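Below is a structure I'd like to ask you about.
Heads up, one of the protein chains got dropped from this complex, but the rest are sitting where they should.
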Amino acid sequence: MVNLGFSIGDLHFKNPVLTASGTFGYGSEFDDFLDVSRLGGIVVKGTTIEPREGNLYPRMAETASGMLNAVGLQNKGIDYFEKNIYPRISGYNTNIIVNINGSYIDDYVALAERINRLEKIPAIELNISCPNVKMGGMAFGTNLDSAREVTRAVRAVYAKKLIVKLSPNVTNVVDFAKVVEEEGADSISLINTLLGMLVDVEKMRPALSTITGGLSGPAIKPIALRMVWQVAKTVRIPVIGIGGIMTTSDALEFFLAGASAVQIGTASFIDPQAPVKILEGIENYLIKKGFSDIKEIIGYINRTT
Amino acid sequence: MVNLGFSIGDLHFKNPVLTASGTFGYGSEFDDFLDVSRLGGIVVKGTTIEPREGNLYPRMAETASGMLNAVGLQNKGIDYFEKNIYPRISGYNTNIIVNINGSYIDDYVALAERINRLEKIPAIELNISCPNVKMGGMAFGTNLDSAREVTRAVRAVYAKKLIVKLSPNVTNVVDFAKVVEEEGADSISLINTLLGMLVDVEKMRPALSTITGGLSGPAIKPIALRMVWQVAKTVRIPVIGIGGIMTTSDALEFFLAGASAVQIGTASFIDPQAPVKILEGIENYLIKKGFSDIKEIIGYINRTT
Amino acid sequence: MAKRIEDLKVIGNKRLNNDFFVLELSGNDKIPDFKPGQFAQVRVDGSPETFLRRPISIHDVDYERNTFKLLIQIAGKGTGALSKLRNGDFLNLIYPLGNSFGLPVENERVLLVGGGCGVAPLLFLGKYLRSNGYIPDILLGFRNSEQIIEFEEYLKIGNVFLTTEDGSKGEKGYVTNHSILLTGRYKRIYCCGPDSMMRAIAGYCKKNNIACEVSLENLMACGIGVCLCCIIDTIKGNLCTCIDGPVFNINELKW
Partner (left out) sequence: MAKRIEDLKVIGNKRLNNDFFVLELSGNDKIPDFKPGQFAQVRVDGSPETFLRRPISIHDVDYERNTFKLLIQIAGKGTGALSKLRNGDFLNLIYPLGNSFGLPVENERVLLVGGGCGVAPLLFLGKYLRSNGYIPDILLGFRNSEQIIEFEEYLKIGNVFLTTEDGSKGEKGYVTNHSILLTGRYKRIYCCGPDSMMRAIAGYCKKNNIACEVSLENLMACGIGVCLCCIIDTIKGNLCTCIDGPVFNINELKW
């Protein structure tokens, strides 16, 4: 048997395959396709204090090996989550992580305080990298001072595991990783989507109502992998790799580059069973290569180069 | 007849389809496939003062809808260019632009001075965005002060048209555009490649000898388009759009977003006739849509949104 | 009904005209009990530019032979690639997805209105209504007589009325101008087609107090209610066309 587990501090994950926020709903949408409890964890939809309707339609466009989205954090707010969703999903035998968002630092703090009280939520993912909202979001994740401030403020009120999700739309992602580590983040996840756009040439107008949106899917994998490698070399806390992971091989690239875990995003739209298939594939790879613990391959490429 | 011409100051281009540096050699490599003189311009291979061997093999890896390269500015140096290549290519009836590179500002200045003397070279493209060299390159293009300094220094010695090629690996590309415009650039071209990487999962090592390389091709088009749109809205000098242009439709997206011209890069590897096909396609589109001058569609989406 | 992901075998690919073709699919397992209006998310393999699945309605179902059909209009890269499938090829589907058309109230006279690739769900809906004791009338709009498809199939369900834009068959003009709408005999209309057509029909129905359901064709990424890309602004706020739809009562919409 191969050991696939990993930990953020004293929080144990039975395996390193999680699902990415905004791409896996609250998990239950996938009940027909896979056993959610087999996953290492699920990061639920981006949540805000107040309910949000998000951006206008059209919010989506297909690109070469990827897609743009401009959902803009549509969600029913933390009250609804706590009352209606939390009871439904807390039965899953996996780590449920809430992705939190706000326009102001106070929003993040208030949300973190609320979620701190939810027994079955062992961690939050602080989203300072959403490119699709006018206020907050990526603005926090592309300015070092703001990133520091919001992490510090949330850390002060949140006792469980704090994962900070970084934006790729920066000159030097390592600087941001260092700052959030310094401020007490327990883990770093990256990348969120890259800011992109598409024009409808026939209609002569932008494909998205918001003009720009977030690029995800295999197209961004090389960039995600590079950033994960850079960050994992630098920080001591576990790094969760995200970006364009469609196959076992994609996921393995991230582990070999230094990620302790991965999140599967857009892939779930194309194959709702992707997270489980990738999980099985990782196990088979380790067996074939003669490893008994996934930790043996984490950051492996740094040893040989 | 449709007018396809565009100008950088008093330098006229007969049409807005150029080829991107490092992807079209010196033009003559394509003589079997198309009439180079039909193009609006060709930007020749990245050139340095001294001859360079570039990085070790392997320098290339395929990615989803894209490729990584880590060529590292292999070229025979300016002496060789002047003696052996310049005489051969200066017969083309198109604007020949030299892409210049250096490790230090003095290198750029020396190169610009040399090329200023070459009668048939009406413009240079200042490459401050090469991600594949240890010194210089992208370092200039990801730091505002350096970008300013090198542009200023080159401007001081170079009398003809100065195009500055920006890096996409920055938080805010508009800041860089403004700085180089302030320092007297006549035009801005973007984007150069995005820093990415790939791991060979079977061999458990990076696919490139340099670990990271530059990502090009359709995968990056949404990012390139977004940056071109942002920059074109801000500066008054003409913007040349580059990144993942494979088809007529791709090129048109850039014009509609505000580019005055485009450069075709990686596409020429897949279809060496791509630049000419795109040129013809643009003309057909304008006729079909009832425009008589390409200028009518430049930045069109800003009018309707 | 449980959603599934499955490789189905292509056992027929019939070209109807330049634009339309019908794929017939059969699976190893028993096909599900489809409801009219449901759709499948179709994976387009072998087309470098189709990253996302394509939503396609269930067009016709044959429970005895354990097969069903998709009627597809070649709109671009994905549908173009699907048109080239050959017998024996496999197609990966996530299905059945979405809600469905509601049954009429007893004795209501019913009209199905369709145009373009919007006719796709109407055949199955028509058969479904018939098997539930309703004999709907059907009004179809096409560009010209050459575009008319599967006319005989609809004749098996009820009276069929036609419009063509050039008047080459049936009444000239758009479905919304057809004279049967002036009779005022219909108490319920099911409509599927281009946005402009559905909006026109919805306007007509609202003015005349006719119950009306439309099937929307919003852009979709996931098809299962997680990406929130396919939303439509309704009186209940943003709803997902993939799970709260694709069928909506026009009174819900802000049209």
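By letter and in written order, the chains are A, B and C; residue numbering begins at 1 in each of them.
Here is the rule we use: a contact is a pair of C-beta atoms (placed from the backbone, for glycine too) under 8 Å apart; a residue touches a chain by one contact, two chains touch by 3 or more.
These numbers come from a predicted model, not from an experiment.
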| item | value |
| --- | --- |
| Sole residue of B:Ala64, B:Cys130, B:Ile211 or B:Leu279 that reaches the chain not shown, by the stated touch rule | B:Ala64 |
| Candidate in contact with the missing chain, chosen from B:Gly141, B:Gly217 or B:Gly299 | B:Gly217 |
| Touch list for subunit B against the chain that is not drawn | 22-25, 29-30, 32-33, 45, 53-54, 56-67, 69, 71, 74, 217-218, 266, 268-273 |
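Please note the rule applied: only the chains that are shown with their structure count from here on.
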| item | value |
| --- | --- |
| Of all other chains, the one whose Cα centre sits farthest from subunit B | C |
| Pair of chains ranked first by number of touching C-beta pairs | A-B |
| Centroid distance [mean C-alpha coordinates] between subunit B and subunit A, Å | 34 |
| Subunit A and subunit C: spacing of chain centres that average the CA atoms, whole Å | 36 |
| Overlap residues in subunit A, where contacts from two or more other chains coincide | 63-66, 217-218 |
| Set of subunit C residues in contact with two or more other chains | 48 |
